[in-house]
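Of the protein chains in this complex, all but one are displayed in their positions.
In order of appearance the chains are A, B and C, and numbering begins at 1 in each one.
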Amino acid sequence: MSEIESVEDFRARARAWLAENVPRIGPDHRGRSFVRPDDEELAEVAEERRIQRLLFDGGFAGICFPKEYGGQGLAREYAEAFDQELAGYSFPERLQVPNMTPCATVILEFGTEEQKRTHLPKILRGEELWMQFLSEPGSGSDVAGAKLSATRDGDDWLLNGSKIWTTGAWWSDWGLCLARTNWDVPKHRGLTVFMVPIHQAGIEISRIEMLDGSNEFCQEYLTDVRVPDSDRIGGIDDGWTVGTRWLLHERSFSSSPYALHPTGSNAYGSAQGDPAGNLLTLLESAGRVDDPAAREDIGRAYALQIATSELDRRLHALILSGKGSDQLAAVGRLMHGVAGAQLATIAFELAGQSAIAGDVDDDVLGDLGMRYLLRQAGSIGGGTTEIARNVISERVLGMPRELALDRNVPYREVRTAPSGGSSGARR
Amino acid sequence: MSEIESVEDFRARARAWLAENVPRIGPDHRGRSFVRPDDEELAEVAEERRIQRLLFDGGFAGICFPKEYGGQGLAREYAEAFDQELAGYSFPERLQVPNMTPCATVILEFGTEEQKRTHLPKILRGEELWMQFLSEPGSGSDVAGAKLSATRDGDDWLLNGSKIWTTGAWWSDWGLCLARTNWDVPKHRGLTVFMVPIHQAGIEISRIEMLDGSNEFCQEYLTDVRVPDSDRIGGIDDGWTVGTRWLLHERSFSSSPYALHPTGSNAYGSAQGDPAGNLLTLLESAGRVDDPAAREDIGRAYALQIATSELDRRLHALILSGKGSDQLAAVGRLMHGVAGAQLATIAFELAGQSAIAGDVDDDVLGDLGMRYLLRQAGSIGGGTTEIARNVISERVLGMPRELALDRNVPYREVRTAPSGGSSGARR
Amino acid sequence: MKVGLSADQELLVGTTRKYLQDSVPSDVLRGLRNRPEGYESEYWTTGAELGWAALLVAEEHGGGSVSGEGLRDLALVAYEFGRQASPGPLLGTNIVAGALSRADGVAFESELEQLVSGTAVGAWAYAEPVPHGGLGEVAASAVESDGQWVLSGDKVAVEHAAQATYLLVTARTGDGLTQLLVPTDTPGVTITAQRTIDVSRRYARVALRDVRLPATALVGVAGAAAADVELQLQAALVIQTAEMVGAMDRAFELTLGWLADRYSFGRPLASYQALKHRVADQKLWLETSHALADAAAVAVQNGDPQAGELVSVAKSYLAEYGPELLQDCVQLHGGIGVTYEHDLHLYLRRVVIGSALLGTAREHRLRITTLLEARKGARKVEA
Partner (left out) sequence: MKVGLSADQELLVGTTRKYLQDSVPSDVLRGLRNRPEGYESEYWTTGAELGWAALLVAEEHGGGSVSGEGLRDLALVAYEFGRQASPGPLLGTNIVAGALSRADGVAFESELEQLVSGTAVGAWAYAEPVPHGGLGEVAASAVESDGQWVLSGDKVAVEHAAQATYLLVTARTGDGLTQLLVPTDTPGVTITAQRTIDVSRRYARVALRDVRLPATALVGVAGAAAADVELQLQAALVIQTAEMVGAMDRAFELTLGWLADRYSFGRPLASYQALKHRVADQKLWLETSHALADAAAVAVQNGDPQAGELVSVAKSYLAEYGPELLQDCVQLHGGIGVTYEHDLHLYLRRVVIGSALLGTAREHRLRITTLLEARKGARKVEA
């Protein structure tokens, strides 16, 4: 293959390879939002790692990652073609976000040559599964307010503190960790990023139960976790240079070429199939095919889904062409949060009392009540919609920045709770 | 009448008197929002002054104003009973807000004995019609940022500057004017309130044309207008003590006992008749009696109107009983703005293309497009809904105040425009 | 909730609040998700001793209320249930007891005694499944045959049917409606638990297959129960909206506290204007919800001719803004707001359930328009 393969040749090759090697999604496939027992979860993770390895061996893993790190070194168009062909096939959902992006993309952008050669091929083979050690119990949307501390100890660092909202830490391998290395400088200037193996003696993982009974999210308590300086990403105290790009990758996950997004999947890459089909099924299941209000709702829901994908496409083109700043990704992030909540609301209202008191075997309508209760999750996780609105107004539109009382003040002097003390970041 | 008349006796007396003395609203009565020629406007003002005089002579003007100033000296229950009896009768719409409240109520609260004896009886007889000289071209919602200046000249004051958004200054008599008397103290501490006859040589009135062609609002340019110190309300430089109450009266106009609100009228006291009837007429005129979406809209509109009046009733009870602060009036003000916009939207959507391209003789639907264009007017005039939200969060709920860069700084040093200069308050 | 309460009402409210706080604090409440019944029977009988199930029953039939306005008192209790997301068959038992008392408290003396004392639970079997799931649609049938009633049909979303001793079933007889009191152990009655989103409240599907009942099962007049059913619906909506307001109130308080306590970028969240303005909107929705729920309770209590419109106004408003308020509280809390350990979801569930049962916002808006047309028609006839 010394000549560059055309996108269409690549597509044809991908299509044939997928048909031969990868299982199709079964009719009883359940999205990630469905609560399952731990053993099922682990089996699915293992199966996804297996498919990732298949992709790697077949020459389709990491389409936009450079070849020297195990990727295919191809342009974005190839990733888009692959996404289209991938529709309907099983794929490693859990290995996309935050594993491929932002974790692997941050390593790709800021890692040393050795770090990249060590980790990226393993990630692309499904051998290493990365998660973000980013949010903390006391800091909410203010991720740069991290209090997990890293103190120097010879050639190593000792990490102490807690991280929260880590997806599936219990079945993952590595954490990309934002830590505070300097308390005597302003907030953004005392941070450093580290790579941390998750399963080790100094890390206690506690799973968080959500209102629907799922417990995929975790909180980690780190006690004297020793990290060699060679596992530091970026400069000491320069972690916010990494962090700003990290958050940008997080906000733009839905259009990232580093993660798979099978066509017809939702923003989180979860397979949905054809939105039109799902909506019409919902209309029929609710017994409201002839109800004009329900029919209007279906039209509205379809329009929202198309609006979201067309907006993603436009933002991506604006950013690529240089006509818009990278920060436009926040517009897409806002849309995914808002539209997700609207779609959950529409489905809930269509189901009516069946979403509240549903027969045990009603899988179409019976789950919609719980999904509605969780409807804000997509406006909270991955940076809240409030932060997105700040970014849009300040960095896209150039409106004045919010007053931050933690600027130009040593971080140890910043007030983080009404009492003036810590708000429970450590225990 | 040495014995106190019961509310029900009063009601019976009012009912009989109204039937005998006051004309009923005709079927072709048009609300104040309807654009009319100047001569019609003047004729209606004259008729309203006549009815006000009738009320005065009949013993029904200023039900809650003290007897010594020409009022009836009765409790709020009597005003409510009168409002109920007044439904369907012509009444002096233009003489209620801001004439009776906040203007007359401010005089009642802060005027000297002589000022009250001079002006309140004339107001209640319909001889003096008062307007607010409050907003300025450069200050928007920040009314305390007034730049109209009053400088001492012997026993008099000389007023220079401009006021804007004065309702019907061209057919009114007096202006209650907030002026700056001291530029060397912080904003709120250099204001003073004056009473100013509108029609005099130093005042030039310019009428503002709104997008619907109406020009009821005015802007006034004051040049060396001489006001005797005896026409000052409240203390020198203490105008904000008056101003805070003034704004509170303005926000709570819809439940004020000092103004008439015939039952079934809208927030501004404009006669609407029975909301249910109007809504059903709209449904029929739009030809959509059998359209479920339109029927739902009618239900929503009715619910909004009931919600508004029940909220007013509750807020009023909370304030009267001392269970809620006066500032709760801002909740009502917010509701009137929000609900007004929603009602205009519902009516517009019901009419559909008939609101955009309507036959010239279609009075029911043809006006709804223009009303929709003006739908925000009720969320802007009389203090914006944004200010109401500030008041609710800060003064009702006790959340932290917004940063104001004009506190504790001499007003002449406060920045009021990007260039640092005046933003056109004076010309 | 109400602006002015009598001393007796304050006592009822205070006693109920304290009892709910002590007997089912939120930790206990969270554990109830694993109990099929959703509540302890002693909890309910003790609550009944406080008068919870007597409020719509006439004094001569063993009931009574502190103020003489039983429905308004019941709304106060329901408000407390909302504030604490409390368990128990409050709505169903009261609606059934109220209906029996109104129809013939003497004939139903024994049943009323059990319901009022809390030794039996009543379930109001009103709603039906798709395709007859619309508000007020009734397809179940009651046919008289040889001095017996034969009842067939399906009911869904029946609150605590599986815990009930008696079902009050609304069925169709020809052009009219008939109501029958059905002991749950009657042959032909099958009760199947449904899944729901509440932690403690339970709903069930009730299948009725040629259920044969004696003539004495009739509640009210055969084929002419529509007016009674309307009164039951109005009372049920008063209970439901009062409970929703209670849950909204508590969630709003939690959120205000959270915003004051939580710091971001060196400032309390409560100092951010974008959040302040949203809280101001929440306050507007909350005060309006209070106003409407109260007005509906008064109107139904007084038998106001426009009570039907007013309950639907209240329900349509609360069903729209109640869930929005709660979801915005969740958003302002961030991730913690959707964890099981936090209390917020307890109120979210209660408000969301209320929004969808006994008619959605949309169904009540449509009902308002139909009621207005009826009223205007009636006026034209009068004129």
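Rule of thumb we're sticking to: a contact is a pair of C-beta atoms (placed from the backbone, for glycine too) under 8 Å apart; a residue touches a chain by one contact, two chains touch by 3 or more.
Note that the coordinates shown come from a computational prediction; the quantities given were computed from them, not determined experimentally.
Just to confirm, in the complete assembly, which displayed chains does the hidden chain contact?
Looking at the entire complex, the absent chain's contacts are A, B, C.
Out of B:F56, B:W130 or B:W165, which touches the unshown chain?
Selected residue, touching the omitted chain: B:W165.
Touching the absent chain in the whole complex: find that residue among A:D184, A:E310 or A:D363.
Of all options in A:D184, A:E310 or A:D363, contact with the hidden chain holds for A:E310.
Just one of B:A43, B:L320 or B:L403 touches the chain that is missing; which is it?
B:L403
Who touches the missing chain here, B:K67, B:R152 or B:R415?
Of all options in B:K67, B:R152 or B:R415, contact with the hidden chain holds for B:R415.
Which residue numbers on subunit C touch the omitted chain?
Per the touch rule, subunit C residues meeting the hidden chain are 272-274, 276-277.
Spell out the interface residues on subunit A facing the chain that's missing from view.
Within subunit A, the residues that touch the unshown chain are 276-277, 279-280, 283, 292, 295-300, 302-303, 306-307, 310-311, 313-315, 317-318, 321, 323, 328, 331, 334-335, 338, 386, 388-390, 392-394, 396-397, 399-400, 402.
Where does subunit B touch the missing chain, residue by residue?
135, 139-142, 145, 164-165, 208-211, 213, 217, 286-287, 293, 341, 348-349, 352-360, 366, 369-370, 372-377, 379-381, 384-386, 389, 402-407, 409, 414-418, 423
Basically, only the chains that are shown with their structure count from here on.
When you take the mean of every protein CA atom shown, which chain's own CA mean is nearest to it?
Measuring from the global C-alpha mean, the nearest chain centre belongs to C.
Centroid from C-alpha atoms only, then distance subunit A to subunit B, rounded to Å. What do you get?
52
Find the geometric centre of each of subunit B and subunit C from their Cα atoms only, then give the gap between the two centres in Å, rounded to an integer.
41
Hunt down the residues of subunit C that sit against at least two other chains at once, touch-wise.
In subunit C, residues 260, 268, 362 touch at least two other chains, as defined above.
Name the residues of subunit A that each touch 2 or more other chains.
In subunit A, the residues touching two or more other chains are 293, 403.
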